[in-house]
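Below is a structure I'd like to ask you about.
One protein chain is absent from this view; the other protein chains keep their places.
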Amino acid sequence: MSGLTHFDAEGQAHMVDVSEKAVTSRIATAKGWVRMAPATMEMIAEGGAKKGDVLGVARLAGIMGCKKTPELIPLCHPLPITKVSVDLEIDADLPGVQITATVKTTGQTGVEMEALTAVSTTALTVYDMVKAVDKYMEIGGIRVTLKDGGKSGRIEAE
Amino acid sequence: MSGLTHFDAEGQAHMVDVSEKAVTSRIATAKGWVRMAPATMEMIAEGGAKKGDVLGVARLAGIMGCKKTPELIPLCHPLPITKVSVDLEIDADLPGVQITATVKTTGQTGVEMEALTAVSTTALTVYDMVKAVDKYMEIGGIRVTLKDGGKSGRIEAE
Amino acid sequence: MSGLTHFDAEGQAHMVDVSEKAVTSRIATAKGWVRMAPATMEMIAEGGAKKGDVLGVARLAGIMGCKKTPELIPLCHPLPITKVSVDLEIDADLPGVQITATVKTTGQTGVEMEALTAVSTTALTVYDMVKAVDKYMEIGGIRVTLKDGGKSGRIEAE
Amino acid sequence: MSGLTHFDAEGQAHMVDVSEKAVTSRIATAKGWVRMAPATMEMIAEGGAKKGDVLGVARLAGIMGCKKTPELIPLCHPLPITKVSVDLEIDADLPGVQITATVKTTGQTGVEMEALTAVSTTALTVYDMVKAVDKYMEIGGIRVTLKDGGKSGRIEAE
Amino acid sequence: MSGLTHFDAEGQAHMVDVSEKAVTSRIATAKGWVRMAPATMEMIAEGGAKKGDVLGVARLAGIMGCKKTPELIPLCHPLPITKVSVDLEIDADLPGVQITATVKTTGQTGVEMEALTAVSTTALTVYDMVKAVDKYMEIGGIRVTLKDGGKSGRIEAE
Partner (left out) sequence: MSGLTHFDAEGQAHMVDVSEKAVTSRIATAKGWVRMAPATMEMIAEGGAKKGDVLGVARLAGIMGCKKTPELIPLCHPLPITKVSVDLEIDADLPGVQITATVKTTGQTGVEMEALTAVSTTALTVYDMVKAVDKYMEIGGIRVTLKDGGKSGRIEAE
């Protein structure tokens, strides 16, 4: 299975050797969303500091979840993350919440898994915060939209 | 914002008091998928023990991730999980991998966040294992399809 | 050193056997504060959702830190926490921020260490959030003000 | 709220970008204390290897707690800590135990939160070890007394 | 592969369902050792509070490691541990250090993995503490010597 770098020649999983790779500046952005009933979305939008800041709690969970990436993803290398931001936006067309996470490092391997884990943890936390009033939400659209730095160069998607 | 139990009367986040709730048997099932190029899906399908067991690694990551739910989701209660299973299936129509996780506990609150976290971690690990050959995958369809036990009774969805 | 239950007869540290203790409802409240320059306190007070919600971030950190108590305190038993709340108040007389944490469990040992750890983590996070503008803050007044449930009965202090 | 670097222009919490900051040698020292009844202090002082080494257990907890700083403080960067020491001294005037922690790194941001977390975890562990005989202890005086390395230069306090 | 309860009928790993098993008192004892040069053993024996308490540090690491068992062993259930003790003895015949760990719980599954993990972490920590003076140590003899409670009854071994 050439190409699947997480396995060796005998098909055994390993954490791939990155010790000879250059230390470079790397960035990745990932996106995702939580779809919900319009009324649930309204509750979140009206929230904020007074009635309960769903988005603020979820943002923080995403940032902290990002730091747990190498604990969650078995073959991920631990990386010295140098920046994490998580943006959440109410999207009436969805309807629900759009999530964007951006992560940076100066290291020997990319941070797309860190960005995806940030989005994923943020989405799960939004779900948890409002599940008492909406039992049919869906999390989706989780993908990498930007990756730069390292050997494979810049990759952009929407 | 009545209904959002994770906030108190002043809108401050708290871990809700479940100490008076009954200890009952609870179960939850969640689903999700990873969509990818047909060739990527073929690689995974041909894998298995000889060439690299992507699904086996992802299943284990999902089970271990499930145990981290209260560390990841800020207001989740720690729960004594009594069962976790994660099933992965190749789906040529997607094309990609379908994921189903089932979690049980005997406790004072439900396990749908645990099931969703298992699915989410499994999906992220599938992504990580094959991202070297496919840079445009998407994770989606993450939702609860069964929840039973506790006060709110049985909820089923597809 | 009779009385120090965390050591055995030879003075060796151990996690004390609570398997014969009754499972009862237990509660503990702890308090503490962060003292800072009046201008720093003003910044926090003016914050909130628009300019940066220092107290909201610190409250969440306290709740999550509470769940880490048995990882941090070597001889603490893991406990099924059933409630955590953390309140923060601006105190112009201090000047600074007053913190109160309340924790409940239904278990075989008390939760005062969990309440103290919640206060402590909350205070450290307030410190971290504003240390860029104030390098001479002090954290203090960390103590248990209420403990109830279990063999030793109700203890109150101020 | 200019100055509060942990928030962006819209007041949203983020882990600030340090990727352009220089990698320099950094050191921080923090202090704190646990005040207790004179008899409790005597028990600790008489302890040591034979009767139960409260200070040795607390020192180790402080060192291990220090490594957990980025897990506890939401917006802290993970850092490659290169040294941690924790000193504990009996102080009859307090009465109680004085704690001093010193942390070093070679990195892009300072280690005062690591030093404060070490002190805080050490103090909580002293409390836990002797709480069976003293229910009215207080933890306080937690502050940074030295910070050096990095852009803001040397800061000393007592 | 009947008998291997950690796999289902298709050979897929899962965390086995214990929700129908009785909650009973359970205990397990495990043993192990670290073999080293006689001079290394002497150094440890002469240590203690004055020169560096290798055994005290290792004991504490074993107790804390025990609490991490469900994080380390993929298919282990999280359990409410009610007691952990770790004993270390200098053994001139080995030569080296003998380790014994005893763990108790009141739960639905046994604690032999917790006892083995405590022994294993203790042994690794002894190794770490003295590896600067002895590069040829060996860890071995790790086995369960007592298991009681639960359906399979009492098992003793030496």
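Chains here go by letter, A, B, C, D and E, matching the order in which they are written, and residues are numbered from 1 within each.
The working rule: a residue touches a chain if its C-beta (ideal position, glycine included) is under 8 Å from a C-beta of that chain, and two chains touch if they have at least 3 such contacts.
Keep in mind that what you see is a predicted model, and the values were worked out from it rather than measured.
Enquirer: May I ask you to name the displayed chains that the omitted chain touches in the full complex?
Expert: Touched by the chain not displayed, across the whole complex: A, B, D, E.
Enquirer: Just to verify: which one of D:Met41, D:Val84, D:Val119 or D:Val144 makes contact with the chain not shown?
Expert: For the chain that is not drawn, the touching residue is D:Val84.
Enquirer: For the chain that's not shown, point to the residue among A:Val54, A:Leu79 or A:Leu94 touching it.
Expert: Residue touching the chain left out of view: A:Leu79.
Enquirer: With the missing chain put back, one of D:Lys21, D:Lys67 or D:Lys135 would touch it. Which one?
Expert: Counting the whole complex, the residue in contact with the absent chain is D:Lys67.
Enquirer: Pick from E:Met41, E:Leu60 or E:Leu79: which residue touches the chain that isn't shown?
Expert: Of the listed residues, the one touching the omitted chain is E:Leu60.
Enquirer: Touching the hidden chain in the full complex, which residues of chain E are there? Just list them.
Expert: Residues 1, 3-7, 11-13, 32, 43, 46-47, 49-54, 57, 60-61, 64-65, 68, 71-76, 112-113, 116-117, 120-121, 123-125, 127-133, 135-144, 147, 155, 157 of chain E touch the chain that is not shown.
Enquirer: I need the residue numbers on chain B that touch the omitted chain, in ascending order.
Expert: Interface with the chain not displayed, on the chain B side: 48-49, 53, 56-57, 60, 64.
Enquirer: Applying the definition given at the start, please give the residues of chain D touching the unseen chain.
Expert: On the chain D side, contact with the omitted chain comes from 25, 56, 59-60, 63-64, 67-68, 78, 80-87, 104-106.
Methods note: only the chains that are shown with their structure count from here on.
Enquirer: Taking each chain's centre as the mean position of its Cα atoms, how many Å separate chain B from chain E?
Expert: Once rounded, the distance between the two centres reads 31 Å.
Enquirer: In whole angstrom, how far does the Cα centroid of chain A sit from the Cα centroid of chain B?
Expert: About 15 Å separates the centre of chain A from that of chain B.
Enquirer: Quick check on chain A: which residues sit in contact with 2+ other chains?
Expert: Touching at least two other chains: 49, 53, 56-57, 60, 64, 68.
Enquirer: If every chain is a node and each touching pair gets an edge, what shape is that graph: line, ring, star, complete or other?
Expert: Contact pattern: none of line, ring, star or complete.
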